[in-house]
Every structure is written in structure tokens, then in C-alpha cells.
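One structure is given here, and the rest of the page talks about it.
Apart from one protein chain that is not included, each protein chain of the complex appears where it belongs.
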Amino acid sequence: AVALVQTASGKTLQQGIAVSELLPDAPTKQIGTLAGEVGTRSTFEKVVKKPSDISSRSPLQDFYGIITPSDLHFERHHAGVPVIDPAKHELLIHGLVDKPLVFTVGDLKRFPSVSRIAFLECSGNFRSGKETLSPQDICGLTSQSEWTGVKLSTLFREVGVKPNASWFLAEGSDAAIMTRSIPVKKGWDDAIVAYAQNGEALRPEQGYPVRLFLPGWEGNTSVKWLRRIELSDQPFMTREETSKYTEPIKEGKYRQFSFDIDARSIITFPAYPKTVEKGWIEIRGIAWSGRGKVARVEVSTDAGKSWQLAALQKPILDKAHTAFRYVWHWNGTETEILSRVTDETGYVQPTLKQLIEARGNTIGYHFNPITAWRIKPDGTVLFKPE
Amino acid sequence: AVALVQTASGKTLQQGIAVSELLPDAPTKQIGTLAGEVGTRSTFEKVVKKPSDISSRSPLQDFYGIITPSDLHFERHHAGVPVIDPAKHELLIHGLVDKPLVFTVGDLKRFPSVSRIAFLECSGNFRSGKETLSPQDICGLTSQSEWTGVKLSTLFREVGVKPNASWFLAEGSDAAIMTRSIPVKKGWDDAIVAYAQNGEALRPEQGYPVRLFLPGWEGNTSVKWLRRIELSDQPFMTREETSKYTEPIKEGKYRQFSFDIDARSIITFPAYPKTVEKGWIEIRGIAWSGRGKVARVEVSTDAGKSWQLAALQKPILDKAHTAFRYVWHWNGTETEILSRVTDETGYVQPTLKQLIEARGNTIGYHFNPITAWRIKPDGTVLFKPE
Amino acid sequence: PVVITDTLPTRFGIGRLATAAEIARLDIDVRPDGKGLPAGQGNSTTGKQIFATKCAACHGTGGVGGPNGSLVTSTNPDRKRPEKTIGNYWPYATTVFDYIRRAMPFSQPGSLTNEEVYHLTAYLLQANGIIDEKAVINAQTLPRVVMPAQKLFVPDNRKGGPEIK
Partner (left out) sequence: PVVITDTLPTRFGIGRLATAAEIARLDIDVRPDGKGLPAGQGNSTTGKQIFATKCAACHGTGGVGGPNGSLVTSTNPDRKRPEKTIGNYWPYATTVFDYIRRAMPFSQPGSLTNEEVYHLTAYLLQANGIIDEKAVINAQTLPRVVMPAQKLFVPDNRKGGPEIK
């Protein structure tokens, strides 16, 4: 039915026409779903992690802001995700302590609590080798949550950690009984025994019901499904800090106990597989450092010849993914865009070449190079492996 | 089988015993779930909203920190949650503008973006009347997300809002075609046309694919499923700003266009239905103001006779739920605990009595009284309706 | 952290120009001054019949009672406070037209013709004693109807600071 419609000033004649004919869309003509107990994700959204058996990469190119939806937080585990009944789970703290104690999950929640928004990144978070890699492929083993728990220092005081305790073992309750040795100082500084993530209990993939969370440190040290902490006067030299999570440096040596995550940034838009149109483009990305706050992010739109300061979205938090943006007018000619972060220690994100020069001709853990994206005249965007 | 177990120094004899007999739990003895595309919530967690047909209250007593999990964000809608195909959805901006424009969802995402963590609260967020009310029952129509979108001011510049435009209509694409009139100033100040929430696309219940987000203002004005904005030189006097969302004040008058959310706080632990034990208790809660930052939260553990400053968890953000904590030693005698927020304008959260004195003897929208919890000697906690 | 803003243009050239036709198709609001009211007209007698068929099940016979609330003012001795209705609480008559057209009947929103909405508006105003049975409601007359509740509404005067309002 052709209908004469009203103008903005209501002048045109249109008697006897149902308003339904004036309205564009079905949603306005039928009552929607009533309120429920648990919300839903739109079925039009197909945002997923990319899993292997042992890890699953966050779709960084599909995210907005700095919070990672908990069910899209990257995964890395050594024997799958255990099913743990929180009523049966306990944390034992023993070794060089005055009073070895066992805490139920309920006990841990009774202590003074702390929350912080911080990233968690696997130190093996680097892939390269072909042009058709997305941010998720290159660097999807980093995610960010608001973590809540009890400070480990509070528990240290409760058990009375002895002065000669210099390391502690953190042990998980998964089938790998994952263990890492951690300097006691980190426990006093800012370690959290976390039981919540983004407002709710930890997700199973993230250590439900209790995990260690070591802000700024390589993800593997934030032992999930935490069941035991043993205070010691030396490291335990577990398999995860010897055979794994050690990396080659020059002269045939290997670096051990490399905990800090070096500062890194990546442009998540525009990035493969998305495409762009000529004109104004907001270049978007995230930057972070395991050593403190992001001080600055620079963006280059001319393959690294010149650099401009990007805007940083507040709040700029310590050891946290920080969103950066740079509004750019693309004239349609082929170019490369890059981002480079500087953290508050003055560390500037290196190029792959600088990293290889510094460490020798091998790629290992803690690779955080500047990522370049090629923008083709047709608007396709490709990763530039170096 | 009784097994002689090793001591911490490994001395006790225990040959021929499988380590499985030494280990407490099944999770360490079978490979867990492999990594996946989308994470899960532990089946041991039963945290849900409390729904009626038209609204659904967030379980504040079950939350940690300040981010509300998106699927537990409160709901309020007037004709259900519509199903909207983002490829078909458009936003029209017209009226007193130089250039009426239609934006696809993709168009909106191309503009410079902004993110902010802020609360959203329904101005009808108050229940009382019996002792067995939880924070969810009393005040569960408030939630907090990191919202991402384009500033409305950016779109205002794009369409060229005329100088004589003083109000705009925001219209939803639900079956109520929900509309509100908003002063143009709010559009220039800090309004966001949001398309994302906590890192991902808005959830359908929260306005997918596009909603208005007006920081600090009563939730109903943040029109969801936004399809149209019309600039005008006067308000439209829609049903939601006349028959609804107006409240009685003294002398038989009714307050209209009461946008700002007055500062409020609530203790979420200890609170009904949880119970406590004698000894150290961390009193926890959230505080917020629609007019800026939380300046201070005071807690009373003696029924309001004396007040102590609570610790505020950083970051303390503008127009955002802010977590507060107060560590208290409960000696087991009956008492009442209360919290009271002061915002940066100097506004102090009132008692119900003060509110009723100020507004006359009726309860309406924007009721933000101090909430008191009675702690009984047996550790049960009850709401104290006044 | 330095924020680059000087590169930002006023306009990004994003979005497509809206045609008059597509604006009109969506522009269904009605302002207190009548802007937005379509052609057509209604009267309370016809409105009463439509109401009985399409509305009374939810809003009661004659607009009083019903599972979804009264629309017509009445003196009900069972209630402490009078129910808020169009007669005693709605400050603008145009809102009646606007709201019914966009949202009612609840289970079939968007199904009424403009003519039906005019009739229903006329009926609800008449049943509330605001206009008489003979009155014709159209784009000219509706904005002129003065509602009893209009004088009750005052703007928000809260403004932060120590005073509780």
C-alpha cells in the first residue's frame, strides 16, 4: 500500500492509515522478551575466542574499551579446566610460617578485600609469519578484568611469614598441579588471592574458585585453582620456570624468572581482517605495561617515518590495558600504521629488530614488538610480519 | 587404604603408594575441559536477577568490585526487549539541524569513540516495607558498565544542531517506541550514543545495537534501541516525563524533568539474607552520585550514633559506583549498621525521614535514603524499614 | 598523556542525508503545541465504542479499574490516594494522542489508525470530564485543551549541595 505520509510539521493528509505502515521495523510492533534472570548476548554477535586445546585467544579486534568480557578472557592451561566445588576447595599456606593455616573459600572472602582493574598476559603472547593474522592471532593471549580478592600480604600476616622466607610456591588444583616459585616480595607488594572477576565469581577458565593474581607479571605465575602456598628460602625450580617460561638471550644463555611483562601496544582497528574506507578513521588500540602506567602512545601513519601522540582514554591505570585513539584522515594511498607505547619507567616498545638484536637471533617468551599494519589502496588491512 | 604420608621434610616412609592417594581432590586426577570459544560460569554459582515482567533487579549482594556482569545488569523496559538486526538498524537525527542525517550502526562506530565506566540507575529504585529485603530487593535497579560509543556532541556537530535547539527527543525502537525529551545541553556535555558495554556489543536488554547513555541521569532517559533524535525548541512532554518519572513534592506539586540521580550508598555486606560471625567483618558496599564523584562514605556500626570514614576503592570515577569498605570488629551484640555518602557537591545522603520532610508524606521516584541493617546476636542480618 | 584534538574536523562526512519521506515515516511524535499531529479527527462517542472493544479489557469499563490501571478519574473509596489518571495527572492533552498511537493497545502496538487514535483521545478526555461529548478533536483543537493537572507540575529545583529537596 502506497501511503501519503505526514511531514515533520504534520501537514500531509494520511487518514485511515495505521501507524504500523509508517513505522519501519518489526521490533516496534510486537512485545519483546520479558525481563529475565540472566541476560543474553545478541544472536547477531559472533565474537569468539580462537582455541587450541591448551589455549584460547581473545578477539582483541572485536573489543571496545578496556574490560574483557569474562567469557572471552583468554585461556591457557596445562591440563584443561578443572571442575571445582567451592564448598570443598581450600587453600593451605605453610612452610616458613609461624602458623600453617587452611582457608576455605568463605574464609578468604571474610578478610579485607581489594579490587583492581589490571591485565593478565601470557608471556608467550606473540605470533607472526603471515599477513593474514588478526590482533587475536598475534597477541590474543592478553585480557583485562576487574579482579577482587584478598591481598596476599594480609594472608602472609595471618600465617606469620618468617623473615627468612624469600620465595613461595603457588600450586594449582588442576590436573597439572601447576606450580610456580614467586619471590616473597611480590606477595608483600601487590599479589592478590582473587576470587572474583568483573563483579562475579571467577570463571572456571580463570581459576574458579580461587587464583593467584600477580599484577603486571607473566600470566603463568598467576596460578589458577590455587590450593597451596608454601613459603621457602629458595625457589623450587618447577618445570614451568625451567623447561618452560625461560627464554634465550645472547651467548647461548637463557633468562629465568623473567616475571615482568614489558610494555606493549597494538592497533586493534584498523587491523586484519577488517577493511576501511577513505576519509576519517579513528585508529584504536590498547597499550599496557607490567611495570606501571602507560605514559604515552605514539602512532605512525607513514610506516614509522613520523609519530604523533595518541589520546589515552582515562582512567589510565597501573598495569592495565589502556585504550588509545588517534583520529586520522586516510587519503587512500597505500601506507603502514604502527603504534608504540612508552611506560612510566621510560621503556619504549621496541621493534622486532631491536628485540632480536638485544636477545640474539631467536624468538621466545616476552616478545612485545611494535606491530605494523599495511593498508592497501582497496582498504584491506594486512599484518606486516618482519 | 590407610597410607603413611610424607612430612614436609619428606621423611616418613610411604613406598608403593600412588600419589593419587596423597592428593585430596578429583580435579587433579583427570584432564579438565579443553580451551573453548566462549567461557562458562561455574555451575556452582547461582547468581541471578530478580525479574518481574517489566524489570529485573541486579543481585548487588552477590557482586564484587564495581563492574556489573553484563548479563546481570538490571533491566527495565516498557514493552519487552526487541530483537534488532544491527544491519538494518539506523539512527536518524533531524529537526532543528542543518543537515538531517541517517547513521547505520557501522557509521556510528566510524566516529571518534569514547569509553567511560559509569552507573545506570532507574529513578524508581527504592523498595521498603519488610525486614526480609536484600540489597537486590531494595535497590537492585542500579548497575555499572564500561560504556563505549560516540559522543552525542560529535553527532550534533555532524548534523549541525541549530542555536535555537534547546531540547531533543530520543526515541527507541522497541514496541513502546519509548521517548524522552532531553535538554540539548546534556547532549553537548557528556551524552554518549553507546554501542558497547563491558568490552563487547551492548546486550539486547541494554539497548542493542545502540542506546543513548546519559551519565548520572535517571535510567529511563538513556533511551535504549535508539532509532531517532529530533532537535526541538521545546520539550515534547511524552508520557514518560509526565504521567511517569515525575514525583510528588510538597504543597500538592509534582516535580518534572528531575534528571539527576541524587547521591546514594548501600551496604551490600553484611546484608539480608547473608549472616555473619562474631569477630572481624569487612563491611562492604557501593556509593555513587549522578552529580560527580563520591567524596566520602561514612559507616556507622552503632545505629547512627557515631560515624567512621570508610575506605574508598580506587579508581573513584565520576558518576560511577564506587566500592567502599570498613573493617569492623563485631562483639556479637545486636546493633545496626548504616552507610552515608557525601558527593563532591557536598550533598549528604539523607535519611528517609529527611526525604519525607523535604518532599511531603509520599514516596516517589528519586528516593535514596540511608539504608540500615539490623545485626541480630545470632548473626542474622535484617533490613530495617523505617 | 597528551591528547590530540587539533586534527579533529567539525564534520567527518559520515552518514547519509535523510530524505523528507524517510523522516516523515519515523517522525511520529506530537508536541504540546500540536506539531506532529496528523490530519483527521475524532469524537468521544466513536471513541467510547473503540475503547470498549480494544482497551477496556486492560483498562476497565469506562477506563476505570482493569488489570493495567485506570485512565479515567473516579472516586474509589477503597483506595487511600486517588489513582493517577489522565484526568488528574496528565499535564498535556497531546500526550494522550502521542502515547496511544505509539504504544497502545499494548499487545498490538502500531495497529491503530490516526482516526482511531483521535476518537480514543476524544473519548478519554471526555470521560475524564475535560471536554464535552460534542467536542471534535483534531490537530487544531487538541493542543488547545487545557489539562487540569498542568498547573501541578514544576521543574526540578534540586541542584546538589547540602540541601535535601
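Observations on the model:
In order of appearance the chains are A, B and C, and numbering begins at 1 in each one.
Definition applied: a residue touches a chain if its C-beta (ideal position, glycine included) is under 8 Å from a C-beta of that chain, and two chains touch if they have at least 3 such contacts.
What you are looking at is a predicted structure, and each value in this text was computed from that prediction instead of being measured.
Under the touch definition stated at the start, the shown chains contacted by the missing one in the entire complex are A, B. From the set A:Arg228, A:Arg264, A:Lys319 or A:Arg340, the residue in touch with the chain omitted from the display is A:Arg228, counting the whole complex. Touch with the chain that is not drawn comes from one residue among A:Lys88, A:Lys253 or A:His329, which is A:Lys253.
Interface note for the absent chain: among A:Glu146, A:Glu171 or A:Glu282, the touching residue is A:Glu171. Residues of subunit B that touch the chain left out of the display are 5-10, 12-20, 22-24, 28-31, 279-280, 294-296, 308-312, 316, 326-329.
Mapped onto subunit A, the footprint of the missing chain covers residues 78-79, 92, 94, 99-103, 107, 110-112, 154, 157-160, 169, 171, 175-177, 179, 227-228, 230, 232, 234, 236-239, 242-243, 246, 249, 252-260, 262, 291-292, 343, 345-348, 350, 354-355, 357-359, 362.
Everything that follows uses one rule, which is that only the chains that are shown with their structure count from here on.
Averaged C-alpha coordinates put the centre of subunit A at 24 Å from the centre of subunit B. Rounded to whole angstrom, the centroid-to-centroid distance between subunit B and subunit C, based on C-alpha atoms, equals 29 Å. Of all residues in subunit B, those that touch two or more other chains are 79, 94, 110-112, 175, 177, 227. Contact with two or more other chains is made by residues 8, 12, 14, 23, 26-28, 30, 102, 106, 109-110 of subunit C.
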